[in-house]
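Written out below as structure tokens is the structure these notes cover.
Left out: one protein chain. Kept in place: all the others.
For chain A:
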């Protein structure tokens, strides 16, 4: 295929002129830019915003922005049904509902379709539940929700063990992982070199072993932790990648998920720790006795801050990526000039998406890397100690 110089320069010039016209003729894009920064702030008290919604009438412009913010906020959160897209005018949602499992004086199991996407009150075994901002509250037949002075619902919240969108995503990812790696394991039965997709997976396993586990934990002890490290690495990576698809999944950008992952690292670190590790925490060698006592709470806190850094890093990175991408896409809907906004929005989204692909891998890698580092710190023999004696 031959592309002449002329047509290429024509395309470039049209692109540039579009960019220029967008910059000049569309001052409102500025305000959308601001909205990206404000997303968090607005999201923080979206309940206030919604309350304000009812009181004073908003201009269509503001209303649009509100809607975009609410949509992004909604996307970032877990949900009780799997909606691919919805038609607002007709009030239709395309997707499927998921089972809701509540612990409220006994197990209450019902389909989330009963909520009608939060529009109606679900009545199960004489109890009434209402979906409000992604959370299930116990309510009465009319669906009244009472608020405190911070506009938080004061209704009773039953323990929610529902198979939500994130739980389903995790189950799907688990099934994918099991399928991929069991077939890789089976391919070794045929010969020493894996075939097909296993050729891609094997270098990744070797990468985790040679670049992450062995340097951080040590040649002798790494083998015991490989199962956890490999599982967590591929689990996070695949979930991150799944978040990049238009299915609207955001699992690793959910604080409960990252807390759980970090808890695993914490528990494994503490339970595999050797005498020297605890010695360093409760009786720091080489410092005066008073300092030893003073250092105990500091060191104990230190064991907690490590996994805390893990969970916040993963959560913040993935959430930020999702917010940025969704905001960039929504430029199309907020801006006035579709022709000029579309290329900018799509171009920037593509650019950020490529970065997010890298981030997806990087965050999985960093999580695994730091986990193995913490484990390594807990299990390794302190050779420098012997120098003092």
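FYI, contacts are C-beta pairs under 8 Å (C-beta built on N, C-alpha and C of every residue); 3 or more make two chains touch, one makes a residue touch a chain; residues count from 1.
We take it that contacts and distances are computed from a predicted model.
Visitor: Select, from "ATP synthase subunit b", "Acyl carrier protein", "Nitrate reductase" or "ABC transporter permease", the UniProt-recorded name of the complex's unshown chain.
Guide: Not shown, but named in UniProt as "ATP synthase subunit b".
Visitor: Identify the residue among A:70, A:124, A:167 or A:352 that touches the chain left out of the display.
Guide: That would be A:167, which touches the missing chain.
Visitor: Kindly state which of the options A:231, A:270, A:337 or A:353 is in contact with the chain not pictured.
Guide: Touches the omitted chain: A:231.
Visitor: Among A:139, A:240, A:254 or A:303, exactly one should touch the missing chain; which is it?
Guide: A:254
Visitor: Which of these, A:147, A:188 or A:282, touches the one chain of the complex that we don't see?
Guide: A:188
Visitor: Could you please point out the chain A residues that touch the chain left off the display?
Guide: Residues 43-44, 77-78, 101, 135, 159-164, 166-167, 170-171, 174, 177-178, 181-182, 184-185, 188, 192-193, 202, 205-206, 209, 223, 226-228, 230-232, 235, 254-257, 259-261, 263-264 of chain A touch the chain that is not shown.
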